[in-house]
Each structure stands twice: as structure tokens, then as C-alpha cells.
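Read the structure below first, then the notes.
Every protein chain of the complex appears in place save one, which is left out.
Entry: subunit A
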Amino acid sequence: MPQGPAAGSAIPAKRALPSKESTLFKDLLSHYESRQLKKGHKIADQILKKFPEHGETLCMKGLVLTHMGKREEGLELVKKGIRLDLTSHICWHVFGLIQKGEKNYDEALKSYTQALRFDKENLNLLQDAANLQTQLRLFDSLQETRHTILRLRPNVRRNWVALAVAYHLGGNLEDARNVLEQYARTLKNIPDYDTEHSEVILYHIRLLADLGHNADALALLDTSAKSRAVVDRMSIMEYRARLLSSTGAQDDAAHAWRALIEHNPDNYAYYRGYLSAKGFDIDNLPEVKTPEVLKILSELGEQMPKAAAPRRLALDVASGTEFTTLARTYILSALRRGIPSLFADIKALYTDPAKRDAIERVVTAFYDSLSNSASASTPATHLWTLYFLAQHHSFSPSPPSPPSPPYTHALTLIHTALAHTPTLPELHTLHARILKRAGDPYGACAALEEARRLDGQDRYVNTKSAKYHLRCGMLEEAEGVLGVFTKKDAASPGADLEDMQSLLYMLEEASAQNRLNRPGLALKRYLAIQKVFDDIYNDQYDFHSYSIRRFTINIYLNLMSFEDKLRAHPAYVASSVEASRIYVRVHDDPSVATASTSIANMTGVAKKAIKKAKKAAFKAQEEPKKGLTQATSNEDKGLEPGPAKDEDPEGIKALGVKDPIEQAWKLLKPFATPTQNSLDVWIAVYDVSVRRQKYLLAAKALLKARGLKGEDGELHIRIVDFKQRVSSLPQLPADPIGPALASALALILPDELALETYNSQYLQRHASSAASVLAAAKVAHNLHAPIEEVEDLLFRLTTPEVNDDIKSGLATHAFLVKLGSRRADEFRQGCDDRYVLSTVFKTPEEIARLRAPPAQGMSDGDEPPEGQ
């Protein structure tokens, strides 16, 4: 916080105050310090009455007002104050505080740097600056700042550790180690089992291990453990085991891992450590060594009779009849004990088709034995076995014999299970999943509702049900379901879930809006997901000071690397790509921004929803205003701006930006890195770059995409599009871009080949792939082929030569509709006939009927007689 002027420096005349006002100013500072805002405000006015041009007082008044919620007025005063006294560290400090509150870390650090110019040794300024430098990952200047702080206060323990951490973050591990060693020499009289000291030692050990000094790390660990300096006993054991493994003392290492297994016999990492100390890399095990590993695991299994881990690991390792025997024991024991998660545990083995088949044989035989004999089995075992088999045939359907639609067998099994025990929610949830996979989202939704009615307290089922509703485009119903668990005073269930950063909900809702052709609302949600990640990133700020103060360094370093990888999160990537696609749509056809979001286009339900959202948003704005009318109160509103009001409930403004394509690029730019390996990202980067006329970047994106999946249909469309666009340029861009572009293009597509030929060659290569046939048809359309020709291509999907699926069928139908083809409905009807279990190819009227909530089945006109 601002402090009085540094002693000894000459005070400029305009800053100097007579002694009475000088005392008042000190009072102002201490009132602010104790958040006596009202008093501070009064005193500031008192000073300003005599010295209206006193910069520091103006800044302090601005700061007080900001805390009281009068943000704009406050900021105005602060800026005026700075202009009047540009060399005051107080003025700059105040400005920095306010910018920091607005999370404008860049600008805040600039203000702090200014402030430090005029008060070089101000510890408050230095600490805050260090936090800002950490947040902005400016490690060189962070090291300098931490060094200065340590020089000023060498007797404060945490200043040493803070400097070491600063070196560590900047990658200077050796310097970090030097600091820690010097720090260790300054310590005396540390009590036994001091938590903070213990954390620093563990950090020191980690640092030594990161440097590769495993022997030193081990020595430090052993002496510290003996001298009762390390509190965390599990950490001692884990570090010991790892360090012994890395130093090559394999016997001791095996011993240490074995001790850890005793401690927690279900931690897979311990078994891996133990086996690797014995010389076995379980993930790359030569076949000759499997018998030895299986023997070890079986011994461990006997010693830990309750642990699943050694038995489950053996299933990874074993093969052939050995596998069948082990799998039988493992699976049947779990079925007898009624473990619902058995299939989720087992299904990773299905990547090996031989293991998949063996499991099918084992469980099917077991099921037959249950049905045939009066064996000593319980009805529960019978049920869990059916449940397992239904999951098995849903996840990995066998080729049906005689031919029947896929999932028929899974459905038969789940119907048997439901007839056996209709009260188990898991069965209804699985029923829903099978229907979903078979292409019946509406039936799936109804099945999940059955599960939800059985147990209203199950939030997992509740969320699933909402998700399935969203998949059917039933947004209102989804909100109703979610509202059972969300906060009752929130503006809406959706608003609460956004507040709670529910990425699942936000992604599903956005894509539901997208499917309903409401790009504005979808875009708004995608941008809200972006904001969630901004918030998570900003939230680390407090830990820069907290973790150092509490010496929780190890976990802090983990947090820092988590935050650095934060934006690789799938939800963040997906929201960026999807939002960029919407911007591209608007760029190509600006009427999208006006047409699809205009209220006139919406159904009554949607209109109502929007009205409701508007009302809620209005209410949410009114509430803080009520507080403002009594702004003279002492209540501290903090320096962070309150929640921004929602001025765009329909996403019209988001959609109507002047430069959609630049907005799209802003979202994608961080992903266009050499290590990016998502096809979707590179296709999106191409779509945006080529529209920004950044042809070289577009070419690079295509080459990247081709490296990932050269024959992808979406990529094929882009390659032809690129060629068309570049050839229609009046002239190639100037040197050096032009020639570079020409050679990139030559790499992507041979120059002499006509595009039509290129397209038909592609089609020939992938005549059986539905996605490729669709892509070739789209390209043919772009090359101005007559519509009949395009239709003929698309109708190839209905022939047995093409391996089509529901997804490609839907995409093809959508494309036919977009073309205005007269055969679109014929295609839809054909799909509907072929996908017997699916409902997505029904007519809109039929779908509306499917969506209607099923009758509750609880009539009340059937009053039984007395006594029923």
C-alpha cells in the first residue's frame, strides 16, 4: 500500500504540504490502510479544499472512491493526480493498484516500474512488482526484483526461497540451488517437524533431482528424514523410491517401491516402479519376459488379497490362454461382488481384438452357466453380468449373424436386464447410451429421464439427462432439469452453470444453439468459454505471493506449469475453433449476423427464452445500482470491477462485429504453432488465413493438415479451394511471398493437373469412404458441376459400395438441402429406411412428436378402494 514519502529525498514544492495538511495526509493513508473509506474521503476533501492541485491527495481520493464503487470518477481523479505530480511514487502506485484490480497486468507493471523509479527500495512496491512479473512470466526482471528484496531484507526466510523460485521459473536451476544452499547456512534453531522448513527441503530435493544430482538429492533426503526435518512421510517414501531408481541402486529401489505398495496397494505407479526396479518396463515388455512379470504380479496379488491393481496389471501383460484364465478370475470375481464400474475398468483391453474376443467368450459362458444351472449365484450377479454384456455389445458390437441392424443385440440384452430389475438407474442410463449410439437421440433422452425419475438426488444422471436434452435441441427442458441442482437465486440455471465454469454445459449448449441455427447465441457461449479460461489464468495471481508466504513451493511449481499449459485444454481449443467457424460464416455472408438472430425468425419458445434472459440481465444490473445510491457507505467494493452487465443477450453484437475475420484470427493465432497436431485447428487456420489474404500461412496450414491426415475430405475441399483462389488472383504477391507461395502450391497440388481430374482421382482412391464421397461432391459443386451430377455422386452413399454411417448421412442430407436439391427428401427417406433404429432421419413432424414428453403413466383417476 502507498507509504509516506521516502525519507531524505528532496520534496518538490508542489508536493510539499504545511504540517497540518501533512498530518492529515498521513491520516488519509492510514484510514485507507484500515479501509475507513468514509473518513478517508472526508479528509481528502479537507486537504483538497486548500490545495486542489495536490496530486497525491487527488490520487488517494480517486483510490478511495474506486473502493467505494465509484470507479469512473475515481479513475478520473487518479489520472488528474498523476498529471499534476509525475514524479510521485504514491501517484504511480495508486494507478498501478487500480490497473492491477482491472487485471491489466501489463499496464500495472509499467506504473509500478514508474513508482519504483522514485522510491527504489519500497518493499510493498517491490513485492507487488514481483507478483506482476511472475504473472507476466518476465523471469529476468523477476529475478532482479527478488534479488533486490533479499538484499534489503536478508533475514526474512521467505525472501531466499522466493529468489530461488524466481531462478527456477526462469530455468536457472543452478542459481536456484546456490541460493538454497546459502539459505540453508543461515538457518539455526529449527524445531523438529517444522512444516515450512520441511516444504523447503522437499523443494531442495526436487531441484537437485531436476538437475540430475540424484545422489546429492538422496543424501539430503536421508539426512533430513533422520533429523526429523521432513514432515510429509509419503513424500519421503516416494522421493526415496524414485531417487534410488534413478541412481541405479535397483535392489534398494525395489525395496522402497515394495514398501510403498504395502502403504497403498492400489496405486499403479508403485507397481510400475517396483517392476522397473526389477528390470521390467511393463509398457514395452518383450514376450519372453512376460512369465517372470506375471509371476511377480501373482505373488504381489497373493500378498495383497484385497488389491485390484496387481491383478488388473497382469491383464495388460498376459496374452493367449494365460490371459483368458486371468481375465476369467478377475471379471467373475468383480461380477460376483457387483462392481458397477467393471466394464469401464476393462474396456482399455479392447484395443487388442484377441483380448476383446476372449472377454466376450468368458462372460458369455458365465452368463449361460448362470441361466442353465442352479448354481450358487445371486440374482445380483445375474444382473451385473447382463449389464456387462450389454455394455460390451454396445461398445464393441460383433458382426451380427444373421444380419440385423447394429446394436440390436445390445438392445436385447438391456431389455432383458430392465425386465429383470427395472429399478437400477445404471440400466436406464446404459439403455439411453445404446439408443444414442444407434442414432435415436429422442429415445435416448426418454430412457435417461426414466433413470432420473428413479433417483432425483443423482446429479450425474441429472447432468446426463440435460446433456441428452441438449443433443435433441430441447433447450428449455434441459434448463428445467439442470435447475433442480443450480442455485435458486441465479438469473437462470444456465447463468449459474456459466458462473460455476461448467465447460461441459457451455460446450453442449453452444453446439445445440449452433445446430438450431442461432449463431449469435452459440458464439456468445463460445466466447464465454474463452472467458472462463481467462479467469482461471487470472486466478493464479494470488498464489504468487500466497505460496511463497506459506512455503508451499512444490505444489506452486506444479500450478505454474499447469497454467502454462492451460490453453491446450480441449474445451478451449474447441471453443476457439467453433467460434472462428461462426466468424468465417459471417465474413462470407454478412446477412447471417442479421437474419438468423433477428427475433422474427425465432419460434415462440426461443422468443420467450430471450425475453426471460433480458429480464434476468436487467435485474442483475439493477441490484448493484441499488447499492450505489448509498455510495457514502463504508462498504469496500474492492478494486476489481463488478460483473459486467450483459448488453448483448442474443449475441447480435458479438456476431455483428466489423471485422469478424480478424476476430477469428485473434482466437486461432495462439494455436498456429509448430507443435499443433489437430487437424480441425489447421483447417480452421486455413479458412481464416485465406480470407485474410495471408496465402503463405494458408499454404502452411494445408501442408500441416496434410502431414496429419493427407486424404481427409475436409482437407481435400480446402486444397481445391486454395488452388481456385490463388489462380483467380490478378497477380501473385510480390517477392519474396509470391515465389514462396508458388513453390508451396506446387507441393500441395501438381500444377498441370486439372481440378476436375484431381477431384475424380481423389474419388477413385476413396470410393468406399462416405466422408470422401461427400467431399468430392462438394468439390464438384464448387467446380460448377451440374446439380444432377452432384446428386448422383451423393446418392452413391445409399449404395452398398460406400461404408456410410449416420453422421455422414446427416451431413449429406444437409448439403442436399443447401443445394436446394429436389432429391433431398428422397435421400432422407432412404436413410430412414436403412437405419432402422435411428430417428434422426424422420420428418420434422415425426421428430416433433418424438420430442414430446412421454406420458407420466401415473394416473389419478384410478383410485383404488379403501385399503389399497
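We adopt the following convention: contacts are C-beta pairs under 8 Å (C-beta built on N, C-alpha and C of every residue); 3 or more make two chains touch, one makes a residue touch a chain; residues count from 1.
Note that in this section contacts and distances are computed from a predicted model.
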#### Entry: Listed names "Mitochondrial inner membrane protease ATP23", "Ribosomal RNA-processing protein 40", "N-acetyltransferase NAT13" or "Rad9-domain-containing protein", matching UniProt entry of the absent chain
"N-acetyltransferase NAT13"
### Message
Considering the complete complex, identify which of A:Arg35, A:His147 or A:Arg336 is in touch with the unshown chain.
### Response
A:Arg336
### Query
Which one touches the absent chain: A:Arg453, A:His569, A:Arg692 or A:Lys723?
A:Arg453
### Query
Looking at A:Asn104, A:Gln182, A:Ser377 or A:Asn782, which residue reaches the missing chain?
A:Ser377
### Query
Of A:Ser34, A:Thr423, A:Gln731 or A:Gln764, which residue touches the hidden chain?
A:Thr423
### Message
Contact with the hidden chain only, please: which subunit A residues?
### Response
336-338, 376-380, 382-383, 420-424, 452-457, 857-860, 862-865, 867-868
